[in-house]
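Note that one protein chain is taken out, while the other chains of the complex remain in position.
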Amino acid sequence: MTLDVLYFAWLRERIGLPRERIETQAATVAELVEELRAREERYAAAFADLRAVRVALDQRLTGFDAPLAGVREAAFFPPMTGG
Amino acid sequence: MTLDVLYFAWLRERIGLPRERIETQAATVAELVEELRAREERYAAAFADLRAVRVALDQRLTGFDAPLAGVREAAFFPPMTGG
Amino acid sequence: MRIVVQEAAFDLGAETAAFAAGAAGAGAVVTFAGLVRGEGGLTAMEIEHYPGMTEAAIADHAAAAAARFALTDAMVIHRFGRLAPGEPIMMVATAAPHRQDAFAAAEFLMDWLKSRAPFWKKEFRDGSGAWVAARDSDEDALKRW
Partner (left out) sequence: MRIVVQEAAFDLGAETAAFAAGAAGAGAVVTFAGLVRGEGGLTAMEIEHYPGMTEAAIADHAAAAAARFALTDAMVIHRFGRLAPGEPIMMVATAAPHRQDAFAAAEFLMDWLKSRAPFWKKEFRDGSGAWVAARDSDEDALKRW
């Protein structure tokens, strides 16, 4: 499947880009993260501690066990600090 | 002693004046209220139910058992409804 | 701390802006405004107060709120006299480093103003006025502090 993957805040800075389009066979967010980690050191560094990472699928917050079937956009970012 | 007595809201309306200067020997607020009640029907009506009346001595909220010694201004009014 | 009791209208927007400008170091600013509700055919409201006692009592209570909630600033404006539906009756503003303090102090001030500040409201409908009765819920609200 083709997926738009977005990165925000320090994840964006560590990985070095705000978004990319990837081809993946990952069935869940966790599998996608494993694929990304395996790519390059900067991805491994960004996803080193998943307790500090949040994920949204098609702009809805979800967990790392969420399935990717039918999803078009996945976003990774640190805990939010708005307000 | 000479005392300025003030009335607010419906106490003012029932008694028919906003303030008056009186001579009294009352030792407490309760005694003062008894004196006022004995004066005229409009005072008796205003002070008919003391649960609906609050009192301030020299601009501080207090109770009906408070002593009047040294006090210059007594005010009677219904429960406050500000804001 | 600015405490104002006045008959004239005040400008809620301008007062909020000026308060926030003076509280820039604080981080969190909360305002509350009470407006005259035109419900049930209300045509006007009249507010009576106790000149002399009112400002002093509000100032005392605002100082207590500032100390209790670590405020950097607080403001209370309260009108008296005749007001039309939609007009602001009063406003409270609080500034603090943390939002929880700013919110709690504003609520603390409001709960007190509703039941202990010497103001009395009279509502006019069809040409006749009726004094607003104190509400048990306002008295209860004060007990939580």
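Order of writing sets the labels: A, B and C. Residues in every chain begin at 1.
Just so it is clear, a residue touches a chain if its C-beta (ideal position, glycine included) is under 8 Å from a C-beta of that chain, and two chains touch if they have at least 3 such contacts.
Predicted model, so just to flag it, every value in this text is computed and none were measured.
Contacts of the undrawn chain with the visible chains, over the full complex, involve A, C. Across the entire complex, the residue among C:3, C:28 or C:76 in touch with the chain not shown is C:28. Even with one chain removed from view, subunit A keeps its contact list with that chain: residues 6, 8-10, 12, 56, 59, 61, 75, 77-83.
Residues touching the missing chain, restricted to subunit C, are 11-18, 20-21, 23-39, 85-86, 88, 97, 99-100, 102-103, 106-107, 110, 141 (touch as defined at the top).
Here is the rule we use: only the chains that are shown with their structure count from here on.
Each chain's centre was taken as the mean of its CA atoms, and the one lying most distant from subunit C is A.
A straight line joining the Cα centres of subunit A and subunit C is 48 Å long.
Put simply, the C-alpha centre of subunit A and that of subunit B have 72 angstrom between them.
Work out the mean CA point of subunit B and of subunit C, and you get 26 Å between them.
Looking at subunit A, one finds that none of its residues touch two or more other chains.
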